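Complex shown without one protein chain; remaining protein chains in place.
Here is chain A:
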Amino acid sequence: MRIEDLKAGQEIRYSGKLIVMRDQAQRRLKEIVDRGEEPPVDLRGQIVFYAGPAKTPSGKPVGAIGPTTSARMDDYLEMLFKLGAIATIGKGKRSKKAIEACKKWKRVYFVTPSGTAAALSKRVKKSRVLAFEDLGPEAIYEIEVEDFPLIVAIDSNGNTIFKE
């Protein structure tokens, strides 16, 4: 399925890779990009999941994991799209600026249920740290998910499920 075909409100189940990062990692990423240096992760064709997992219990691929508030990171969205990300996943309504960015770059924003970290962790098969390990729960991770529940909250035409 192509990103451009997704419509606001559509429910899908996603299986594949996600790049997990949030506030501080994006801030650091921006500093690197602004200095003209090579980013430590390749975001081309990737989906960015705004999350910060809890500790991994022994013998499990990942600890409790779930979305954090996306709107806090609206200022970094344009950068993610420029670096090649095709979608973001988080929770909650986003700014007009974020909607405009989705429209301009033909990208989408998904929501996944918040406060359901135990259930979502069951859908994560693998996890590894990619960069910024010193940030702890705010490091950049790559996870592999199966049947991950998503709803298209902003589609590539800028349509949104949230009320104004």
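Keep this in mind: contacts are C-beta pairs under 8 Å (C-beta built on N, C-alpha and C of every residue); 3 or more make two chains touch, one makes a residue touch a chain; residues count from 1.
Going forward, contacts and distances are computed from a predicted model.
Asker: One chain isn't displayed here; going by UniProt, is it "Acyl-CoA dehydrogenase", "Sugar ABC transporter permease", "Ion-translocating oxidoreductase complex subunit D" or "Fumarate hydratase, N-terminal subunit"?
Answerer: "Fumarate hydratase, N-terminal subunit"
Asker: Which of these, A:54, A:83 or A:130, touches the one chain of the complex that we don't see?
Answerer: Spelled out, the listed residue whose C-beta touches the missing chain is A:54.
Asker: Hey, which of A:16, A:84 or A:115 is the one touching the hidden chain?
Answerer: Considering all chains, including the one not shown, the answer is A:115.
Asker: State which residues belonging to chain A touch the missing partner chain.
Answerer: Per the touch rule, chain A residues meeting the hidden chain are 11, 24, 51-57, 63-66, 68-69, 71-72, 91-93, 111, 113-122, 135-137, 149, 151, 161-163.
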